[in-house]
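Worksheet for the structure shown next.
Note that this complex is displayed minus one protein chain, with the remaining chains in position.
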C-alpha cells in the first residue's frame, strides 16, 4: 500500500488517534474540512444521546504546517469530551474502580464473547471499548484527508440510504450532483420524500419497542480516472480492496458493486455495458474518450475503474445493543442472563454512509497514488494529467485516421 | 500476512505457477489431493469445450519432500496442455505471428478496454490472457494446500449453488455434512432436485440464445475455531479479509456474510443470535462450550469467528463473453463494432463455488497461523489444542462454581 | 508483520505520536517503564541544551487499561514542552510567521536538500522537522513496549559504545549482566574507564572546534529463544530485518552482526562456531540443550536466532549540523553559502545505543509473536514454553538412548 492509515483509541478512552501515512506534500488541509465530515457522521434520525456529547473535532498533532501536508505522517487526535466521567472506569494505570464494574454479560451481535475468550479477558469492556463503532470517527478523519486529495483530481464522493428498516427507497434514476448536498438534507439521508417519512415512523416505532434497525447504503464516486486498481494479481484488484474496506466497517454484512446480487440473476445480455465512443469532451476526461451505454458494472471491470461512476452498496445489520436485551450467559456464573444494555441508538444507517464514503475514499486515494506516484501534489497531478492526455492522444490518433 | 500466495500465468501461456509461502513444515501433501480440487473446478453443466482440454494437474516444483511440506515456499506448475497450439500467438520472444492477430474489439464486462489503456497495449490479448478466469486454477491449487492444513484442525469447507440464471434454489435448512459430497453430485451443484432440472433447462435455453448466466454461491466452513481474526484494527477484521478474497475472484459483484443483505431489512431482535451454553461436548470444541441459538451472523462477530459455521455468499455475474456479441468500439478504427468472441461457457457458477472455497480456505489458514503461530504442523496443533483447553478450563471453572 | 508500529510528529511540533499494533493483551505496562527508556535516550556526555528542555514523558492515549495492554493498538503521545515557543513557526494553519523564516541553506549530511526537491518545498524546515533525530524518541517509546514483552520471555537487551570519535574501547571479553546497569553508569556508555576519559576529552576538543563526532555501538540481546526468524524467504530472514531496523535510524551508515566485517577477513576455520551439547540446565533454556563453543555468528545462523546472545553493531556518523558550518548553496539565490546552523550536540552516540536497543526489541518481539502467535500474554507464553519443552524432550530422548 502506498497510503496507510492506523487508528487507535477506545470508545470511552481519552480520545481517538488517526495516523495517515503516504500523502503527498502540498495538499491543502484545514481542520474545519475534517470536522465537517465528523459532523456529518453524527447526523441522522434515530441516534441516542451520545451524539450530542460527541461533537467531534480533530486537533492536528503532526504532518501539517501552514495549512498544507508535509509529506510526513499526518496525526490527528479526537479528544473524548466525556473522558472526565470515564477516567475511573477506563484508567490507564491503577484499577480500583475497574475491578468493581465488570461487563460480564456479553451482548449477542458484538465482539464481546469471542473477544474475552480470544484475548483472555475477564471484563468484556476490555473488548467492547475498541470494537465499538466509535472507532469509525477516526476512520472518517482519515477518509477526509483522502477525500481532500481526490477532490484535486476531480473526484466527488457521496452516499445515500437505499433502504432502512426494510423500507426500500425509490431514488431518482439520475442521482443529483453533488450527491451529499441532497442526501444530507434528509434526516435519514434518502432521496425519496415518501420513503423518508415512512422510515422516520419506522424508527419511532422501533424505539418504542426497544428494537433497532439496519439498512443499505449506496456510495457513489464520480470522476474517478479510468485504470485505478489492476487485474494482474488478486490483491491488487480494486473490487477486492473496496470490499475489504467496506466490510471491515462494524455491522456490515454485505457488499455489492454495481448491479451486485441482481447481476447474478440476469442473463449476460442484460448485464454487460456496451462500449461506445464519447461525445467530444473539453479537456482531459476521467474516461479518456470512451463511455459505457449503461453502468451495471458500477464503474469496475477486471478489478479496474472504468471512468464511469463507481457505485457500491453495503448492508448494515441493526445495532446489536437492544434496549430489550437479548438472551446471553453470565460469564461469572454460567447461568442464563440478559445482555448488558449500553445506551444506544435505534439506527446508525444514515451516518454509516459517511463512514462508507471515508473507506471508499481511502481505497481510491491509495490506488491513485499507486498508479501516479508523486511526492508533492503538483507531481501527482502532473503525472495524472499526462496519463489522461496520453490516453486521449492515442485514441484521438485513431479517431482522426 | 503469515500465509502468502502468488500466482502467475496467462490463460494460453505455458502454464500457471502458484507459490504458497508460510505453511508450517510437516503437513502431508500429495498431488492427487490438489488435483482433486482442480478437477472439481472443471465440473459443472454449461461449460464449453475448453474444460475438456484443460484436465489440469499440478507438478510440484518446490517445497515438498517425501509427501510433506518443508516449511519453505511450495511452488506448483499447472502445465497448459494446449500450449503447442498457442506457442506462436503467445511466444515469449519474437513476434511475427503476434502482430498479425491482435484483439482490438474490447469485450464489455472484461478488463480488455481499461487494460489496454492503462497498460498502454495495442493488443487486448496482452490483458485478457491474464484477466481470464483461467488464473483461478492457480488459486484453487493454493487453496488446496490451505484446505489440507485446515483439515488437520477439524475444518471442513464446502459450497453449493443457491441461485443460477435467476432460479432460486431451496436448499434444505440443515445442510448435509460433508457438504461437497452432496453438491458435487449435482451437475449444477444445487441441493434441490427440482431447481436442478429447471436450471439445466435454463442453461440449455441460454446456450441456444448465445447468452450467458450468473448465480449465487454459498460457502460454508464448519469447525472453525472461535477467535480467528480480530476486532482491533480494520485490516485484521476477518470479514473484511474474506470479502477481499472473494470479491477478487473474477466476475464477482457481491459478497454477503450470514444473513447478509437480509440482515439489513429485519429488526435487531430478529437478527442477533442469542448466546447459550453448549451441551457437554467430548473433548475440545471449536466453540469452547458456548453456542448461538441461531447463526444469522454467519459465524463472524466483531471481525472474529464465533465457532459457529462460517457462511458466506458471493454473487457472480454472467460470463462476459457472449456468443451473440455486445456492441463495442474497434480500437484501430474508432468505429462501432461487435466484441471479439472467444470460445466460452454459458455459465461457470457451479465451478466458481470451488474457487470461492479456495479463497475462504486461504483466508482462514492465514488467520489460523496468525493466531496459533508454529513452524511445524505439530507445533501449530499443540498451540491450537492448548488454546481450546485453556478457554474450556476457564469456562468449566465457572460452570462448576 | 505481526507487530507494527508507526510514528508521527515533527521535531518542534506539538508532540510525537507512536502507535504500536499487534501486542497481545495482558502485558503489564506502566508509563514509568517507558519514561525510563526515554530518559536513557537523553543521557550522554556531549549533548546540547535541547536535552534539558526535552524531559520526555509519554501520555497514554489508547490501548492500555488498569496497567495492562488490551490487545488493541497502544497509542502514546510525547508532548513537546517547547511547543509554545514554536507555535508560530510550526503553526498547523495560517502562515504569517512561517513565510518569513524559511530555511534555505540546506545542511550537508541532512535530508534538507533532497527533501525540498523531492517533496517540492520552498522551506527546508518542512523536511528537517521530520528527518530530525527527535523522531527516535517515538521509536524508543515503541521499543519500550517490545522490550517489556520480551522480558516476559527472559530476554535482556542492552548496549554499550565500542568506539567514539575514533577512540576504540576495550570492553571486557565477558560483558556484565545486565549490560545497561554498567554502561549507563558511564557518561559515554563505555565499559573501559581509560577510554572513557579519553573520549570525554575528545568530545570537549570537538566542541571547541565546532566539530562533531560519531561512533560505534554494540547491542546485545541475551536469552533470545532459538528459532526466531527463518531461512525460507529473503524477507523473513532475521538478519535482514535487524539490518533494516538499525540502518533506518538517522545517521547510521553501517550494521554488523557478530564478527561482522572481521568475519570477512578470517578463514572459515576461525569463524564458524562449533556445536556442542550443553551442560545440564535447570528448566527450559533458550538454547534447548545445545551450545556454541564461540559466538562469532552473533546469535544468528541462516537468518534464525541460535539461542546464543544476539550481537549487532551499528556505525553512527558524526552529527551533521556543525557549529562551523559546511559549504552549501542558498536555494533562493543559487550562490554559495554556509549551511544553516541549528543548535546541536557534539555527539549523540551514547544515546543512540538506546535507540538501537529499541529497534532490536521491536524486531525480536515481532519475530517472537510470529513464531508463537497468541492474543494474550498467557497464550504466547504457553506456546513458547511448550516449544522449548518439545525441543528439549526430543533431544533428551536422543541423549538418553
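Labels for the chains are A, B and C, by order of writing; each one numbers its residues from 1.
Keep in mind that, in the parts below, a residue touches a chain if its C-beta (ideal position, glycine included) is under 8 Å from a C-beta of that chain, and two chains touch if they have at least 3 such contacts.
Source: prediction; values computed, not measured.
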**Item:** Visible chains that the absent chain touches, using the contact criterion stated earlier
**Value:** A, B, C
**Request:** Would you mind spotting which of A:26, A:46, A:143 or A:227 touches the chain that isn't drawn?
**Result:** A:227
**Complete:** Of B:118, B:160 or B:287, the residue touching the omitted chain is B:118
**Asked** Which one, C:89, C:177 or C:326, makes contact with the chain that was left out?
**Response** C:326
**Prompt:** With respect to the chain omitted from the figure, which of C:39, C:102, C:231 or C:381 is a touching residue?
**Reply:** C:231
**Request:** Touching the hidden chain in the full complex, which residues of chain B are there? Just list them.
**Result:** 4, 6-10, 13-17, 19, 21, 24-26, 30-31, 60-67, 70-75, 77, 90-95, 98-99, 118-121, 126-127, 129-130, 375-376, 378-379
**Item:** Touch list for chain C against the chain that is not drawn
**Value:** 6-7, 106, 108-115, 117-118, 120, 127, 130-131, 139, 163, 165-166, 206, 209, 211-216, 226-227, 230-235, 237, 239-248, 250, 252-261, 263-269, 271-277, 288, 290, 292-293, 297-298, 301-307, 315-320, 322, 324, 326-329, 331-334, 336, 339, 371, 390-391, 394-395, 398-399, 401
**Request:** Tell me where the left-out chain touches chain A, residue by residue.
**Result:** 2, 21, 71-73, 227, 230, 232-233, 369-375, 378-379, 382-383, 386-387, 390
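The rule is short, and it goes like this: only the chains that are shown with their structure count from here on.
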**Request:** Find me the chain with the mean Cα position closest to the mean of all the protein Cα atoms on display.
**Result:** A
**Message:** Fitting on CA atoms only, what is the rotation between the copies chain B and chain C? Please report it in degrees, nearest 5.
**Reply:** 180
**Request:** Calculate how many whole Å lie between the centre of chain B and the centre of chain C, each centre taken as the average of the chain's C-alpha atoms.
**Result:** 43
**Request:** Could you please state the distance in Å, as a whole number, between where the Cα atoms of chain A are centred and where those of chain C are centred?
**Result:** 37
**Request:** Give me the residues of chain C that touch two or more other chains.
**Result:** 21, 71-73, 375, 378-379
